[in-house]
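Please read through the structure below; I'll follow up with questions.
Removed from the display is one protein chain of the complex; every other protein chain stays in position.
On to subunit A.
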């Protein structure tokens, strides 16, 4: 595991973005060589706050990606289990996930694999915990009755098969989950802990998220930042760039 500790949310996000950029460039994708980026899933399709809207506004509209190369689990599919199985097939067909990027919940879950989820689970329909429903209520104007109680999610096992996993954790409310994930043992109660058994994991967090860790853990990994920061060095020289950088989209 690599534990990357940055000062604030913005620095952590930027570090993660640069790392992904470098990984894509180093992978050197082409028409027959897909860099498959995995991301956790969420709400059903129709809803204005749906994952489709989220992905469009925050990612797809800023890049030129062929819509045919985007795959989002459809919560409105007629046969949900078939939808999940098909998703697993699509992952295999694309050559497996190269890099999976996700966050964790305060209860230590990865994607919607809530406490008690099998550590070898696959993509499936999952009932949501009350905590998750409460956390998502803000997308439904605080009306709990409107929050979906089920979600389609990739399984822990599915993510474990990715060649690399990056977990983003920011904020003090995630600190305890981070502690359980990396300083205690592997447990299905804190599903993120499963990645202790993954060969290539990176945890990117901010200072607040380290509040429950041992001081010596934090000092150890901060000491490694000299080496780790080289992972995000630009691979092309900035001086070679001719056109001015594009202004970011309003979000």
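Basically, a residue touches a chain if its C-beta (ideal position, glycine included) is under 8 Å from a C-beta of that chain, and two chains touch if they have at least 3 such contacts; residues count from 1.
In this text, contacts and distances are computed from a predicted model.
One chain of the assembly is not displayed; among "Auxin-responsive protein", "ER membrane protein complex subunit 2", "N-acetylglucosamine-6-phosphate deacetylase" or "Ribosomal protein S11", its UniProt protein name is "N-acetylglucosamine-6-phosphate deacetylase".
Taking the complete complex into account, A:68 is the one of A:30, A:68 or A:185 that touches the chain left out. Remark: the omitted chain is touched by one listed residue; of A:60, A:139 or A:176 this is A:60. Summarising the interface, subunit A meets the missing chain with residues 52-53, 56-57, 60-61, 64, 66-68, 70, 72, 246-250.
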